[in-house]
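Report on the structure given below.
A single protein chain has been omitted from the complex, and every remaining protein chain is retained in its original position.
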Amino acid sequence: MIKAAIVGATGYAGQELLRLLLRHPEVEVVSIGSRTYDGQKMEDVYPLYKHVTKDICKNRTIEELSSIADVIFLALPHGVASGKINDQILDKCKIIDLGADFRLKDLDIYEKWYKTEHHGRSLINKSVYGLCELHRDEIKKAQLIGNPGCYTTCSILSLAPLVKNHLIQKDSIIIDAKSGVTGAGRNAQLPYMFCECTESVKPYKVGCHRHTPEIEQELSLLNGESLKVLFTPNLVPMNRGISALCYATLNDAGKKYSENELNALYHDFYKDEYFIRILDDRIPDTKWVKGSNFCDIAIKVDHRTNRAIVIGAIDNLFKGAAGQAIQNMNIMFGLPEKTGIDLITDYPV
Amino acid sequence: MIKAAIVGATGYAGQELLRLLLRHPEVEVVSIGSRTYDGQKMEDVYPLYKHVTKDICKNRTIEELSSIADVIFLALPHGVASGKINDQILDKCKIIDLGADFRLKDLDIYEKWYKTEHHGRSLINKSVYGLCELHRDEIKKAQLIGNPGCYTTCSILSLAPLVKNHLIQKDSIIIDAKSGVTGAGRNAQLPYMFCECTESVKPYKVGCHRHTPEIEQELSLLNGESLKVLFTPNLVPMNRGISALCYATLNDAGKKYSENELNALYHDFYKDEYFIRILDDRIPDTKWVKGSNFCDIAIKVDHRTNRAIVIGAIDNLFKGAAGQAIQNMNIMFGLPEKTGIDLITDYPV
Amino acid sequence: MIKAAIVGATGYAGQELLRLLLRHPEVEVVSIGSRTYDGQKMEDVYPLYKHVTKDICKNRTIEELSSIADVIFLALPHGVASGKINDQILDKCKIIDLGADFRLKDLDIYEKWYKTEHHGRSLINKSVYGLCELHRDEIKKAQLIGNPGCYTTCSILSLAPLVKNHLIQKDSIIIDAKSGVTGAGRNAQLPYMFCECTESVKPYKVGCHRHTPEIEQELSLLNGESLKVLFTPNLVPMNRGISALCYATLNDAGKKYSENELNALYHDFYKDEYFIRILDDRIPDTKWVKGSNFCDIAIKVDHRTNRAIVIGAIDNLFKGAAGQAIQNMNIMFGLPEKTGIDLITDYPV
Partner (left out) sequence: MIKAAIVGATGYAGQELLRLLLRHPEVEVVSIGSRTYDGQKMEDVYPLYKHVTKDICKNRTIEELSSIADVIFLALPHGVASGKINDQILDKCKIIDLGADFRLKDLDIYEKWYKTEHHGRSLINKSVYGLCELHRDEIKKAQLIGNPGCYTTCSILSLAPLVKNHLIQKDSIIIDAKSGVTGAGRNAQLPYMFCECTESVKPYKVGCHRHTPEIEQELSLLNGESLKVLFTPNLVPMNRGISALCYATLNDAGKKYSENELNALYHDFYKDEYFIRILDDRIPDTKWVKGSNFCDIAIKVDHRTNRAIVIGAIDNLFKGAAGQAIQNMNIMFGLPEKTGIDLITDYPV
């Protein structure tokens, strides 16, 4: 059994990790970490755990945990993890960081977008960007994973085949993404109150959301040349789900493809990937990926304006956070990749 | 492996059955039954099944299924099942009927409330009312189960300890229950459209809902004497969940109990029941039972008006339908009762 | 023009008052009061006011306001208003208090339920309980109005004809009410976050909600003898609306009435009331009273259990707060009662 610890287990992503790990057949959860709820039973924080686990939240250090855990999942605000990880810890256990600290390879870009100092510069070369479908081989050998952001997972997976095959004008990408309210975390703030959220849709952080450089890093890597994207998120009144609508202008090579041919290219690109579902006749709808690790993708072509339009959908807390973190763990520990995350969720919900 | 078939697998309860059975470690699903979607892939009816199963919906008769299945789950409108089951079928396989046809022992009451003829009068003595916590021993030996209604499951479990111990005036029970919209099924009808349902709460079938005689039958059985209840359901704008608020006047015996003593009595009554959670300091909230087989119960006493108030909460599609049906199957086949239904759901939603 | 001031204009009820008063043909708003947003433009607190008013929130005392206003509306937490009103103020202007301080005539009951001292004991005899349909004549002459609570307005109006006509057993009343989330006010608190509120229904303050003694006071007055009620509120995931389901056992006089006769009695009781709509074939649904001052009422009889069931529905912020406050103002100033509150709201919301 893999001994797993969670730091930050009472936020939405941390709790999603916990519920999945508690039912993972190869995992034993050795620590439910929480600073806010230190000493309280998990069932008092999330009453769904009554009769399920009597475990108590503890505020343990990563240092301590590294002696009792094989893998530590970190669900912390950005800027925290980078100051707490070091080589000694990484010698003793594997780290999967759900925060932003180990995703960007260029730390100047990190510091510019996150407006904070990075405290673990020497570790950045050891970290692997944990987008499983694109970095599986590196993940297998990694001790430290920067688990991708929710918007980025959906955006990169949606655009990868087009970019990798050089079918679009590289600086033409616009991503308009919509997210449910869990993306804002479990904090009491006026804008996310029920009465203020229902009957409301709005864009936010237009052109300046921090997931932008992460998307650019990975698409540039696929493209071979650096590219820029314009990324805008929108808040929609639902709990879970991200829908990313990606627009790009076809270049001369891309124009030769029909919609069917691009669809075939997508099928081929992801032909071995269980968690990527290329849709043929449907547009991705967040409700069909809710509670799963799937990323649904469809590709359309608008010949009038010469653009490819790719639509991706994921569950932001599952494939966009906890589910992918466990997928990374499965890869790192040599388990079948679906282990513990191939659930069939409740519908509707 | 138990070979299981579902008749009516594309309604909300039927689909909930399917998703649970597909992940049940001791079950093989041998037929996904649907008249409406006969010949279509399940993934085309509910796209969440893409990559999960390639199975196709078929409109098979119960007769046919009885030769290939060890257990058949029926999720049909009332009045249908009673005409399709017979002794020959029951000799070959077990039947768990999620509809209303085999719940009421007094068929005159059935015909009066359901305004339809019952076609299987001879079978009614063979059927067992499948409320697991109250009829476990009979269920073990049954071939035919009338799986309880959603409102009834919640109401009966909430009131059983009070009634069994004769602590309330027997005709004083009022149940005010609230349900999510999935209770109305998966049919396109104006009142259940998004725009007509949000921002709206209303009672319906005041004093005349068909779950009333079912509650009366079981509470009368517990009480030893016949009793009547006033039951009113309300529609609330959410998907899943039932909250039952049960009011009853304490009799002289009941008045001697403090709230704490009644709470202890509830703990004791359900002390061996994993799926019943007696809350001490909280009021049941449907969100904490969503996607689970739990029934949460709290008991309060209002000394000013001399009444006991019991609050129960379940997921109407899980403990109120598909989950309890599988719990019944587990009991009938000698499996550990939690097998395949002890999930930890996604939260929020 | 009536000069009106609002104290506490940035909470949900206060803002509802403001928007109605700004379009009231006989009113000039002379002060938008707010402590939290003192000095800020109303359009910055509620951006819907952009282009509508450039007015600025001010933290003025009631003392100050009494010199510039003909009527002051108070939307304050309980216990505050009672210490700020005095005879000098009441000589200069009329006060309509939307809080709880001037509703209960028995201040011992007030102090017991609200667990706070009442600071204006000498004023209580001058205050009138502002349930317009029942106290119109007193309201006409009043300087100080205790504007009724939301749950109480709906409950009392629903039960008044039965109680006044002595058709029910006086201590048999149970009220099970459901409210939208605006009832919890505009404060950032975890339980009222979008993610924690959707897909959730739960009772709260079972048997101990502070609106109980207010309902008892008014129904006792109608009955001629003191009576007790059991009142339980429930939180449902919508913004506005209260649905009150009132149960009572018919006494010997009541049993003689058929459902139709009771319906006729209700029609007669409220025959001159524009804002009370007795429904004949429908059950009240909160969506049809949203944004209006109407109270919809239906009466049902369950002969099996010998009970009358009355269902009432109002908009908690309109008839349950701001609308009724303006209805009171109209009565106090001799205006036609519908002035400024006979709106037709947007549907669906």
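Note that the chains take the letters A, B and C in the order they are written out, and that residue 1 is the start of every chain.
Note that contacts are C-beta pairs under 8 Å (C-beta built on N, C-alpha and C of every residue); 3 or more make two chains touch, one makes a residue touch a chain.
Quantities reported herein were computed from a predicted structural model and do not represent experimental measurements.
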Options C:22, C:57, C:132 or C:265, residue touching the unrepresented chain: C:22
Touching residues on subunit B - with respect to the absent chain: 12, 181-182, 186, 188-190, 192-199, 237-239, 349
Residues belonging to subunit A that touch the chain removed from view: 171, 174, 176, 178, 180, 195-196, 198-204, 206-207, 228-230, 232, 234, 236-241, 243, 245, 247, 283-287, 290, 300-302, 304-305, 307, 309, 311, 313, 348-349
Chain not shown, touching residues in subunit C: 12, 15-16, 19-20, 22-23, 46-52, 182, 198, 239-240, 274-275, 277, 279, 282, 285, 288-292, 294, 296, 315, 317-318, 342-349
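Going forward, only the chains that are shown with their structure count from here on.
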Label of the chain whose CA centroid is most distant from the centroid of subunit A: C
Residue-number overlap at the subunit B/subunit C interface, same or different (half cut): same
C-alpha-based rotation, subunit A on subunit B, 0 to 180 degrees, nearest 5: 180
Top chain pair, ranked by number of contacting C-beta pairs: B-C
Cα-centroid distance, subunit A relative to subunit C, in whole angstrom: 47
Averaged-CA centre spacing for the pair subunit C and subunit B, given as whole angstrom: 38
Where subunit B touches two or more other chains at once, by residue number: 198, 239-240, 285, 290, 348-349
